[in-house]
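== subunit A ==
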Amino acid sequence: MSAYAADVAALARKDILLEVRSRDTLPAMLLFVVSALTIFHFALPSGSSERAETGMLWMAIVFTALLGLTRAFAAEREEGVLDGLVLSPCDRSAIWLGKTIGMTVFLVLAEIVALPAFALFFHPLSWDLVAAVALADIGIASIGTLLAAIAAASRARELLLPLLFLPLAIPVVIGGVGASIASDPASFLGFLILYDGVFAILSWASFEYVVTE
Partner candidate 1 sequence: MNTWLLSEHRRGPSLRFGAPLLAAAAFALLVGGFALAFYWAPEDADQGFSQKIFYVHVPIALTAYACFGWGAWKALRLLWTGERRYDLESYTAIHMGVIFGLLTLVTGSIWAKISWGQWWTWGERQLVLFLILFLFYSSYFMLRYSTDPGPRRERNSAVYALFGVVLIPVSFLAVRIAGTILHPTIFTHEGADLPWEMLVAFIVCLAGMLSLAATLYRVELTGKRIDASLRELRELFA
Partner candidate 2 sequence: MSTAEKYVTGAYLVLLGSLLVYLLIIALKVGRLEQELAEVTRAAREKLGG
């Protein structure tokens, strides 16, 4: 059991260290999210409600996450090490868990910039929204890692990943926006927890089928 945890920790640390050193993905995500928020300001006519603006924030989160996910296996692909990773004696689901943890960290870092930017550009945020964003990050990272592995096998992976991801992201957006604007956010937050649990378990269990040759 502890060997599994050690594998996961090693994999997650590898991804994070790689990003810290190469700075490929995270700066792009940060810049993207701020640019997106700026465009949304111009897309929303003046006098738009706060609820519409909150909805736009969730769109920015989903598309920024998509940007980060397309890079999920990029390093392995470029160096050709995915086979090596898969052949290594660790449980393949540990690869999924390590990657998901790394991706969650990236998403959280992106939102540490995005949420204050939103509060600055539009209107202050509630803690329910922050909680919803955190829960959404887990769900998005979970399914995103799996879908990135599926898309990696195709000939058009940059096109395929958004197509596979967006229908699955709809419940996340519903839960997130609902938690952000409802007077009783508990049911929406509970729904996000359910989504995370169900899809994380499914992704964890099915990852090995998707990554073996």
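Please note the rule applied: a residue touches a chain if its C-beta (ideal position, glycine included) is under 8 Å from a C-beta of that chain, and two chains touch if they have at least 3 such contacts; residues count from 1.
With respect to how the candidates were assembled, all candidates are chains of the complex that A comes from, given by their letters.
Bear in mind that the values here come from a model prediction, so they are computed numbers and not experimental data.
Asks: Name the candidate, out of 1 or 2, that touches subunit A somewhere in the complex.
Replies: So the candidate in touch with subunit A would be 1.
Asks: Sort out for me which residues of subunit A touch candidate 1 in the complex.
Replies: Touching candidate 1 from subunit A are residues 143, 146, 150, 153-156, 159-160, 163-164, 166-168, 170-171, 174-175, 177-178, 181-182, 187-188, 191, 194-195, 198-199, 202, 206, 209-210, 212-213.
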